[in-house]
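Just one protein chain is left out here, and the rest sit where they should.
Letters A, B and C name the chains as they come in the text, with residue numbers starting at 1 for each one.
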Amino acid sequence: MSQYASLLIALPLISAFFVPIIKAIGKKVVMPFLVLITAIQMGMATWVFNEVYTTGKPIIIMAGGFRPPVGINLYIGHFAALFVLIIAVASFFMAIFSMKAITVEPKDKYAMLSLLLMLGATGMISTGDIFNLFVFMEITAISAYALTAYNKSGEASEAAMKYIVLGGIGSSFFLVGIALIYGSLGTLNMAQIAQLAGQMNPTVAQAALAMLVFGLGVEAELFPLNAWAPDAYQAAPHPVTAMFSAFVVKAGLYALARILYLTHAVGSWGHILRLLIILGTLTVVIGEFSALRQTNVKRMFAYSSISQVGFIAVGFALGTQAGVSASIFHMVNHAIVKALMFMAVGYVALELGGVTLEDFKGLGKVMPLTAFAITVGAISIIGIPLFNVFWSKIQLILAAMKAGKSGVIALILGASLVEAVYYIRLIHLMWFEEGSRERTRIKENFVFGTIMLLLVALIIIIGVAPNMTWNIVQKASADIYNVAQYIKNVPLLPGVSP
Amino acid sequence: MNIGVYYFGAISLMLIGLYAILVKKNLLKILVGLSIMETGVNLLLISIGYIAGRSAPILSEGIGPNQAVDPIPQALVLTAIVIGVATTALALTVAINLYETYKTLNIEELRRLRG
Amino acid sequence: MVMKRALAILTLLIIGYWMASALANVPFGADKMLVAQYYLNHVKAQTGAVNAVTAVVVNYRGFDTLGEVTVLFIASTGVAALLWRKKRERTAETEGSIVLTTGARLLFAFIVLFGAYIFIHGHLTPGGGFPGGATIATAFLMLYLAFSAYEIPHRSFEVTEGLAGMGYVAVGLIGLAIGSYFLFDWIWQTWGWGHSNIGRLFSAGFIPVIYTIIGIKVGTELSGIVDSMVKEGGE
Partner (left out) sequence: MINCIQCIEYVMVLVMILAAIFAVEWKDLLAAVVGMAAVSLVASILFFFLQAPDVAMTEATIGAAMSAAVFIFAIKRTQRYETEEEEKLGWWIRW
């Protein structure tokens, strides 16, 4: 029965291949088809989530019926179940949003690409084989390149070009890392790599891990490799931006954390943690200070998103279970908040035609619901109590305290201060300043308003009663941190070991 | 440090490609560099899978399981080649779109035009 | 600028030295097989393929190949999406020389046949769906070069591409239904067809089926990419 979870991969794939045939039937049906498929995917993800969290056991999918080190397996544990659900929900909301927000032709290609983006992220999160991870990463990346350039404007093409070049370097580095690991261990299965990691030569391990970190740094938006992110976020179609921030970057971060903790037995692990902490800190600092001087709101949110990613990376680099839990909590919260904010900004752009600070003056009178949603998101991301991000920031600080890294605490507090400056400026602009142009109130779309209110409600529910989410998150973090349990969960074929 | 000639060739190709990506300003030249780098990585993977004195992993003609080289890196490289060509095709398309908008492929010019 | 160029070269040399020092610990030509030895020992019994690479690509690591096909599909979709214009047509003015046009007419069928041969015999000889499909695409490429007005029927090519992709996933789903694993080789392991003639054409379970699908798909996709790149958009 549990093998049917492989439909999570098969369904988006077969429906993406079905789109050309649908298009031959009628062009109008394509976007509703996208919504339908994402809805079914959401249903299946809910079922998988329920299954994993009630039985407490991960679902292992063995492709082709071969036991793990021989065949490729998918590992849908607590973490993957949670994030597959988040991916499916975010894709469903954005598919609804796309029906209005995508105006550029050819829409059928857009539907295919966004289905495959969802597929790639789902696969990245659930795979249990390191080369399969690479393949799914490329699926995600290539559909992301195409979607970034989808608007065909000069800016979009330039952003996509940056993304492609950096992504190409990253994937080559990642492949070299895989080659080094395979050359010294003779296997590609993650559980078996974890089992054998202690035998690796420290020099090889260090080089391989550094290569893998740099390779994933493109998707995970870590500092030297994230120059594409602000441009791409700004130029991509609005639903795509929300998807990037809600789950594409999360999939990259997950892969980073998974590989990092799988190989914690290698001799030079401490060096890699130090490298990651430096990269994460630089990401936060540069992201925040760049956000401060932006006049385009979408770009400002993009920089803010990058600096949150830095927090998450720093949390993973602490090397303790508390750090991992805090980071995952932050990932969940950030996904909710940024999906909300990018959707709201996209909606503003759709109605008003621009997203500069000038356009946002007096937004509270023109589009009160959207302005309210952005306000809640902004307040939440600053870290004000009774909103969800507050709790994950607190957990990050506690974890840093336990790990004895006072620099990280200072980093988080300082960054929150900078965030407060630019977000409060934005809120002030929206509610208390008059726009230069006289504008009448716009009737806001009912469906979009409902989605935004749902997300706002989620933010406040987690903010008021964080315990339920925190329990789920702790199970998810045990899935990543407890490598011995991970190895035990995967039914490795006994004959294939040295 | 004793590395074989194949490793040397693979590393050299990767470095030459990376050099082109870092230094060159013409977009197509950068993509040529990317493509060369990918070839280097593929060569590296295949040479890691090579075992001295064994033949190709096709088990007919009296070749037993202990006389063949490692088939996994070859399967991986098949995938990597196809992925590489897919990326290249998409990148060139984006470059064509850029050229049609700005009439140049020089990245410095592109920056200036965008302001 | 000489300065920057020197700096770049210096950085690259450091990276190169670092990689070489790691690779020195992964000796060239040594036996490092662990899972691969299992494949070589069991490939004939478990999959019926003689070519171990094919068995790894289609059976053991079938998920990767599904992903790979998807990547190519994304590329062709992306190229078509980004070069989409209201009206597009070919702008080549000169027809190919008489040698090229005659040669193209003559050779077209042979090249397509050769490509088909490559992907049908993937489990026996080197090659398989990807080179076979690329060979077929080369035949269409030749037609584009020879005739200035030639176009592939891209509407039907698009549909073929989609159908082939669905076919691949459907084969995998039949495996899920029959053998309760996605991408399970039901022809070989459940039905047991072709066990007696390993090393001949009708063996190796679903490998020839999947390679035929991949060949058709890769051929149509690469021709589609060529088609999109050749045609320029009008106003």
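In this text, a contact is a pair of C-beta atoms (placed from the backbone, for glycine too) under 8 Å apart; a residue touches a chain by one contact, two chains touch by 3 or more.
From a predicted model like this one, the values you see are computed outputs, not experimental measurements.
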item	value
Contact with the hidden chain (one of A:Thr203, A:Ser290, A:Gln321 or A:Thr356)	A:Ser290
Touch criterion as defined above, residue of C:Met19, C:Leu183 or C:Ile225 at the omitted chain	C:Ile225
Of A:Leu7, A:Met62, A:Ala101 or A:Val165, the residue in touch with the unshown chain	A:Val165
Per the touch definition above, residue among C:Pro131, C:Gly175 or C:Pro208 touching the missing chain	C:Pro131
Positions on chain B contacted by the hidden chain, ascending	5-6, 8-9, 12-13, 16-17, 19-26, 28-33, 35-36, 39, 42-43, 46-47, 49-50, 54-58, 69, 74, 77-78, 81-82, 84-85, 88-89, 92-93, 95-96, 99, 104-108, 110-111
Contact footprint on chain C, counting only the chain that is left out	1, 4-5, 7-8, 51, 53-54, 118, 126-128, 130-131, 134-135, 137-138, 141, 222, 225-226, 229-230, 232
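By our rule, only the chains that are shown with their structure count from here on.
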item	value
Between A-C and A-B, the pair joined by more C-beta contacts	A-C
Distance between the centres, which are taken as Cα means, of chain C and chain B, whole angstrom	16
Inter-chain centre distance, chain A versus chain B - centres from mean C-alpha coordinates, in Å	28
Multi-chain contact residues (two or more partners), chain A	131, 135, 138, 142, 145-146, 149, 152, 176, 182-183, 188
Chain B residues counted as touching two or more neighbouring chains	14, 18, 44, 48, 72, 76, 79, 83, 86-87, 90, 93-94, 97
Chain B-touching residues of chain C, taken from the complex the two chains share	4-5, 8-9, 11-13, 15-16, 19-21, 23-24, 26, 28-33, 35-37, 39-41, 43-44, 50-53, 55-57, 61, 64-65, 67-68, 71-72, 74-76, 78-79, 82-83, 124-126, 128, 130, 199, 218, 225, 228-229
Touching residues on chain B, where the partner in the complex is chain A	14, 18, 21, 27, 30-31, 34, 37-38, 41, 44-45, 48, 72-73, 76, 79-80, 83, 86-87, 90-91, 93-95, 97-98, 101-102, 110, 113-114
In the complex with chain C, residue positions of chain A that touch it	3-4, 6, 9-10, 13-14, 16-21, 23-24, 61-66, 69-72, 105-106, 109-110, 112-113, 116, 119, 123, 129, 131-132, 135-136, 138-139, 142-143, 145-146, 149-150, 152, 176, 180, 182-189, 201, 203-204, 206-208, 493, 495-498
